[in-house]
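Heads up, one of the protein chains got dropped from this complex, but the rest are sitting where they should.
Let's look at chain A:
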Amino acid sequence: MLQKRLALKRFKSQSSSYFADVCLSCPQIQRGIAYEKTAAEVSCWRNIILQNQKAEQMVFPLNQESSGPKRVEQVVAGWKVQTPLEQEIFRLLHINSQPVADPVLTPVEEQSLKAMSLEEAKIRRAELQKARALQSYYEAKAKREKKIKSKKYHKVQKKAKCKDFLKQFDEMVKTNPEGALEELKKMELSRMEERMSLKHQNSGKWAKSKAIMAKYDDSARKAMQEQLQMNKDLTQKIVVPSDDEHESNEEGLETVPDFVNDSEPVIDSVNPWMRGQLTHEEPEVSCVTTEDVQTAEEENEEEELVGEFERKRKLRQADEEDLIPTEEEQPASEVVEDVVEVSDKEEEEEEEEDDDEEEEDVSEFNTLFRLMRSEKTLEDGLLNEGQVRVRNIEDLEVLGEVVDPQPIAEPSLPQTAAVEATSEPPNKKKREIDLKEVLTKEAKAVKVPFLPTVVDEEERDEQISIIKEAFAGDDVISDFIKDKSKREAAGRPEVVDLTLPGWGEWGGVGLKPPRWKRKRFRIKAAPPPPRQDQKLPDVIISENRNASVAAHQVSQLPFPFQNTAQFESSIRTPIGPTWNTQSVVKNMTKPKVITKMGAIIEPMVKEHFIKNKTTTPGGKGPAIMLGENKRAKEGAKRSSEKHRGRRSQKRRK
């Protein structure tokens, strides 16, 4: 009884908040739980889907019969019983629904197995076993406890039970309000009985004896007090939550006098504790919440402060770190640059050496050419000047600090050009020189057994005159360089000029916008990637993209591949009959999916792949060996998610 009272008390205190909880969070919780469940259920398909996607070839229908040896009865369809003995036997077997050709399972068992899937059956069996075991344990325990004679033990037991009951009741309030109500009604009934009877009124035989002893014995007095207390508790009216609810909660039910119980307030049959309670609970709740919020805010503020401190500290650290590496990096980069420069110089030197060597064994014709060219440069020196300067500017841009101002002065002075042509090449090379060298160097004479009748003996002067004649009109090299520089200029992005002349100052003919303005309002685009022919002076390579091929190219990496190199290597292998043997071609061009004619392809069932898993976990080998399993799984997750919904639907059907 006592425990029931306590339960009631708790119930009242909790009921209000509980309902608020349930009403608010029910759909979300349900959704969450449902999601988790379905996710777990569906995720068991992931492996098989991935496996199928990677499989080189799929043959449908999937669940083909095993190709191993079979029993005669399975193969021979038209086998009939003939002799009377056989007939008799088979009749008996059929009546008892026993197997005809000694399989492991009887027809009934098979049917039952077919009714559920294998896994479900396993699960169910396990459950049943567990339940049975538990039951037997419980029985044994109960028997043991029943035999114990100690009173104290039973008392403790009772108390424990009471506590248990309280807990149960609390839960019941949450889960099953109707049940709780019934319990309450029971309590009411017990109260009635208590009031009717004289139990616990200290009027019994035992009580009287105790009353005599009470004068001398402290424990007897205590026992009598307990009895009376019990009576009081039991006859306590169950107070339906009312205005002074929390007060009564706090002060306990003893303050309420007995006579109050007599007038019974009307109880709402649907749910009595709802009445007027929510509204009165609210302020308290709200105040609590506000307090909470406040405390929480305080905490948050503290946390924020702490966080900020930390952040600042980190920032400072990062700054320091930044400072350090930049300091470190600069010298490193300088070193690198130095190295590059040095290497460049070395290369140049080597080239020079090479050139020198070549020049040494240059034939007479080569020197002849040089002579001729020197003459020509003397002639064309002034004519070429403007164009040459352009080239020099470009060179400056390209070479940066490496180039000295010396080459700028060079072309204007024909003397230097002559020097450069006749004697050793200057220290800093220019493109023009490169080109000329490329064209003139290392021409080796070939000894010919019989000389052509058309051409006479070669003589220097004649040669020169002939060549002069041939190249009289055109300067091939400068034309080519012009063309190349034009192409390069076309490839470079233009500078966007946004200056507004006359805006904020005087404008007009002959007035230029000031320097700061030009600086500020001219937007330079990023330089394009280096041209393919940057290092080839005598070649112009078109930078246009071949769009016609792009139409046939793959623009996005297809499914099982992780990087372009993988894909490219796989597509590079020829599969046609021109490059392979017939069997290889056949193997390589196997269709991805084969369907058997006339066979019914049913949607996949769980059993197939579960069976597969238990027997051969690997299944079929993947089409392409993937570099990292982890990644593959990630990729597969995405794709399997796509299919999951559809397949699970199919399965439910």
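Heads up, the rule we're going with is that a contact is a pair of C-beta atoms (placed from the backbone, for glycine too) under 8 Å apart; a residue touches a chain by one contact, two chains touch by 3 or more; residues count from 1.
Quick note on the criterion: contacts and distances are computed from a predicted model.
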item	value
Protein name (UniProt record) of the chain left out of view, among "WD repeat-containing protein 46", "pyruvate dehydrogenase (acetyl-transferring)", "ALA-interacting subunit" or "Erythropoietin"	"WD repeat-containing protein 46"
Candidates A:Asn96, A:Ser150 or A:Asn544 - the one touching the absent chain	A:Asn544
Residue among A:Phe60, A:Phe165, A:Phe521 or A:Phe567 touching the omitted chain	A:Phe567
Sole residue of A:Gln82, A:Ser150, A:Gln553 or A:Ser583 that reaches the chain not shown, by the stated touch rule	A:Gln553
Touching residues on chain A - with respect to the absent chain	308, 363, 365, 435, 438-440, 442-455, 458, 467, 470-471, 474, 476-477, 479-480, 483, 533, 536, 538-542, 544-557, 564, 567-568, 571-572, 576, 578
